[in-house]
Structure formats: structure tokens, C-alpha cells
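For this depiction, one protein chain was excluded, whereas all remaining protein chains were kept in their positions.
Then we have chain A:
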Amino acid sequence: MATILIVEDEIPINELIKRNLQAVGHTCISVLDGSAAIHELSQREIDLVLLDIMLPEMDGYEIFRQIRGTPAIFLTAKSSLSDKVKGLTLGADDYLVKPFEMLELLARIDAVLRRTKKTSKTFELDGVKIDFESRQLFLHDHPVEYTPKEFDLLEVLVNNRNIALSREKLLELAWGYDYVGDTRTVDVHIQKLRKKLDMDSRIKTVYKMGYRLEV
């Protein structure tokens, strides 16, 4: 997965983002201000920067001007249109207003990483190998038959691994907003995935919540 730099001066929020990103497999570096951010960027390869705008001494826009080239998403409490426009015209890849849902942040990070070709094209776990580009599934190097929806569901689970997803959320993410169906469809597909990929111990049922792919 990707290496992500979090620039946020509110320690609780910084910590929260870091924990969530680490859960889905990203490598995270937390910094509290601009100079530390610039220092980190000069030290190592960073795939994406999450930038708060209101920071002590040097604001997010200024930091962004200095780190040109690294993809960035602005995270801010400023929700006015002019602020958004300013952020995006500067060349930011996305703009997210606090308070945001973690799943939304993850989805946007995925979108940016896909554009900048930093997403992993394959995923391996316990002899299961998923090739996202050619949409192929292998179990112990033997191809596995699957339906398109099963693959979509698996992709959602992998991208949000270690995060419990409700049945409704899974329907929304794998089937789409406009899908009108029973949440039991999700249960049926999960059962099939568990069986086909021998993932009973990995795809966990979370009590009264939904499912979680635990890695």
C-alpha cells in the first residue's frame, strides 16, 4: 500500500486518521506542522499528503506550494465555497471538510492513489491471490470461478480491510447507490466468498454490524 503523510495539528484527529489508515494497510507518518511536513517530504518517498489548512505558523496552502509534485488532499474545517475553490485551483487532488466519515476519506484516498497509479494491483492473503487489473482470483495458484458481484464485494472488503462494514454500506459500495435489494443478498455473497476462497476465519461477522476482512 501507500505511504501517507498526515499534517494535522489537532493531535486526536491526527491520531485517528493514522489509526484508520494503518488499519487498511497504509504506512503513515504524522506531523503537527508545516516545517516538520517539509522535512519529512525531503527525507523519504511519500505517495500522498493529507493537509490541514489551519496550521500554526505556516498554513496548508503555503505548505502545498512548497511540496509541489506530491499528491495532496486538503482536510479542513473551512467549508466555504471560496476555500474549496482556492484549494482545488492550487492543484490539490481533493478537498474534504471536517467532520468527515472515515470511509469517505478512505474512498477518496483510494481514488487519488488510483489516479496516481500507487494502488497495489494485486493482493495476497493465506494462499488467496487477487489480481485487480485482470480481475482474476486464485486459491493456491488455482483459478477460482466467481460472479462479477462477488469480485466487486471482495474488492470492497480488501480496500477497507480491518474496518467493519455494515450490510447497507456493502450494498452501497459493491452494488451501487441505486441497487434496490435485500441486505440478505450481501449475506449470500459473503457465504459464497468464504466457501470459494476458504476465508471463514478471515471474513468475520461483526455482531449486529456487518462484516470485516481481518488481516
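Keep this in mind: contacts are C-beta pairs under 8 Å (C-beta built on N, C-alpha and C of every residue); 3 or more make two chains touch, one makes a residue touch a chain; residues count from 1.
The rule is short, and it goes like this: contacts and distances are computed from a predicted model.
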Candidate names "Lipid II isoglutaminyl synthase (glutamine-hydrolyzing) subunit GatD", "Succinate dehydrogenase / fumarate reductase cytochrome b subunit", "histidine kinase" or "ABC-type quaternary amine transporter"; UniProt protein name, chain not shown: "histidine kinase"
Selected from A:P12, A:P148 or A:G176 as touching the chain missing from the view: A:P12
Residue of A:T122, A:N162, A:T183 or A:T205 in touch with the missing chain, whole complex considered: A:N162
Chain not shown, touching residues in chain A: 9-10, 12-13, 15-16, 19-20, 23, 54-57, 59, 77, 98-102, 162-165, 206, 209, 212, 214
